[in-house]
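The complex appears here minus one protein chain, its other protein chains still in place.
Each chain gets a letter, A, B, C, D and E, in the order it is written, and its residues are counted from 1.
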């Protein structure tokens, strides 16, 4: 497998370069810029005491996420959803995925009746924006929890965060399973899978889709192996970023 | 595993009773009522010559799907999305899933510049509405393709349909992997997975989510085994329905 | 008049075959499928304790209705109003008509501060969907009131329901007044009238429209005679359905 | 019947004072201010060569209407539908009624492929706004047709206008049928009916509704007699206005 | 400068004829029809005890404004924003301008926790609709304050109204600064400025825009001189109107 060289020179099981910048902006309780190759996503975590009405008096917290692309994050300009007056299906789908991934590592009882709203805004898109959002959002979430602990809103950030979560895309390109697809690969993929994994190596989300050619159990297993490798490396980057400051 | 008895008396690897009624209504080119236990979905396929503008002059066809729940399909009434003035995130997510599953078995070149719009309207919801929609929609799609062949819009229904597709939900309830979750199980599931499989046993969609407790590779494999068994039985029901009339 | 034979073989003063199926789905407090010829409407009644804010502390209940067509109820697919983001004028007009008809037979004081939301969803449309909705909705309303009485929400279903209501369409086709128009007749009608009548033979709604040729008092009287006959027969069908189970 | 005196001193079969001002504003092809008692409606007719896409190449014209209330036409301010982002059910219902009434007297073939858009904006509301709109709109329509004839868009205004149309409300108040209800009467009416009549005494629209107490054939006939009298007088006012200038 | 004669015969520093009609309609607490040449705007002030939630318990009042055009106020019909389902940018911009101008002369503490909603609806548009709205709205505001004083909602209208406000447009046409531009001049203006001035000669709003040719300090000063002259004359008209009745 290693003899295949990708357009950008990577091996099939190699991540694109990742950088995670914390405190990217000043106002949010957590603010992270994550870059995965040319993909750049700004993830801001807003901590608010209190929960939505349907969750009140439950003793439990809540975490939601909203994803969006700036109009010219892409090669062709995309019309603003605010101007169109409605949120599109893709945006909804990705926002919900990010929310589920974050909730999968949060102890809602330890969070108490507090809410975190995560905003993931894509400044530049080159494939893997939803998985970069999950990976960056986790770091912003940690910062928001540390802030909440420091400000006495929660007892302990560590208790709220049951585990780490990161996500990466994998796919089959021309019959070859590959890790971390940039846009040119993603658009040619026969099968495309996004895998969100915890620090303990278990899965929170697996979304595999094969509009172009179905995949079998063997391919699935290879893709999951690649995703595990990628997620372990992304979690190292998360840890490194969180160790600073 | 067999000693566990579920609330409805089924074994853990047992589907709910399935019925597939073709020609449920008269106007659509394909019209199917599928019931999976108490879940009932009406799937209608609309065949239209021509494709959307962005697809014109490609020689390729297009297949989309829209999913919706009637207001009182559920125990509590759900406000209509038409009255709210927007389509919700869950609806968008499921509509897109159904569309991808159907496109995964359609040869767009054989379909030619024709479009199929699949509508899946849930009359009664008791878990598994999205997977029942996929399973029922495939049968409606076959009928629409037979209609299109009979009316000279396509050369051959068999050429358009590269394979069969069905879908089923699986999940881990109190630590036990189970097949085909009704609503009371679904709402308690630690892990929930929807698996769309072709007749040749490959996957078109795998969507596993674990907001409540992450799952490991071993559990994933057990769930996929259950899903394969369930899908094989659903495909038998599809074949039986299509053999009639 | 009797010598005229309609396309479907009926006499000019003859209803299409009517069937009324109660308990069509499980969740709603009242759930009815009504078929009038090829028109099929699902009517579900949702009973909720409490009333909207503007009605609070009045001691009075409230009844509303929403009407909608499934996309492929018609020969050509109709775009979903949820996707278009707004409810159309025709839908609004019919929803309001159904609501007024039901309120016309309800004693709001006997209902107390409780609300009934009626949903009429057209599964298949062949003319007369609004009048079939009224006729079916009344039966669903009775079931909801019986449920509310059995569950102690109201004192007596009989006291809430002051009278029966049904509705039927009549129209002038090629100069001949006719009862219960299917779509092919409806679209050719010079004059079209919907008449909602109580069990005591009085009127709750008369909506006559004549875009194509105005009508005089004599024609009006003939149409009302036809409508009275049709409504009396529909009310017999309502009584028969309600006598079961 | 004559001994009953209404709050405003009128006899039960007496219209409120009517004034019809043509050329109320300069830009529209027809512009009329109609006052019926305290109700004031501005009706503007916009003539445009060409018809909507679905009507093209039919040789036929088209007439539509839009009704709206200014926010403070009423005792309590009504929020703008533009700000709410949607047109309400009542507005839709009335707009459609006005459109049907006008189309009922227009020969679409004589109009040719031209369109008239009628706008009825209520400056002040005191009952009967929809019927005043119909009556005023007809005069604006005549002016627009005369303009179109003068500018060579149509051959003859007289050929387009097959007949006159006016409308008036009638209702039963405390058991007494009355003509032309102002708001205080309208809101107490047991039965409320709007009747649009042609110059030849035939009906284009009859909309009777009885949320509060159903009506019988005898009452219906009395109401129709009142409506005929009222419409004949309104048509005299239309003729007088059109005879000027 | 005086030798230039404008299309309508005015001198460059001459206002169009202004009329201000109070009590134009009955329901609003303030109701004014203002005409500036052919521009006609209806301004209604709605006084409501209480303020929006965000302003509660502040002891302060609130004033807002909404501006709209009737569809056929203009030479070509403009689609209704209610039908389009959204308020356009120009409408938003003007509504906000009017609100700021009115708030600029209101003592919010003297108003107390009461709200005024100003509606400015353009019946006929011939340039300067936003400035006519401000000038007319001020008069409607005074009437609403007098009403509120008379009804004991506020202590004193005079204390609420710190000053007078009026507004007028000025612009540079073919190099010549001119006062009060009708539409044909406005559309040709190189520079266009709206100036809202108090009775004491200070400014509340200056909005100058020069899409077609930038302006320098000298031109700015000439335009402001013209605007001062115009506003002083408009304020005389306001005073005259308010002195009546």
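One rule holds for everything that comes next: a contact is a pair of C-beta atoms (placed from the backbone, for glycine too) under 8 Å apart; a residue touches a chain by one contact, two chains touch by 3 or more.
Here the structure is a predicted model, which is why all the values come from computation and not from measurement.
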{"item": "Residue among E:17, E:59, E:184 or E:201 that touches the chain left out of view", "value": "E:201"}
{"item": "Residue of A:14, A:93 or A:119 in touch with the missing chain, whole complex considered", "value": "A:119"}
{"item": "Interface with the undisplayed chain - residues on chain E", "value": "86-90, 92-93, 95-96, 100, 103-104, 163, 193, 198, 200-212, 214-217, 220, 224"}
{"item": "Residue ranges of chain A at the interface with the undisplayed chain", "value": "25-28, 31, 38, 40, 42, 44, 46, 48, 66, 68, 70-75, 77, 80-87, 91, 117, 119, 121, 123-124"}
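Quick note on the criterion: only the chains that are shown with their structure count from here on.
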{"item": "Whole-Å gap between the CA centroids of chain A and chain E", "value": "51"}
{"item": "Distance from chain C to chain B - Cα centre to Cα centre, in angstrom", "value": "33"}
{"item": "Residues within chain D bordering two or more other chains", "value": "85-87"}
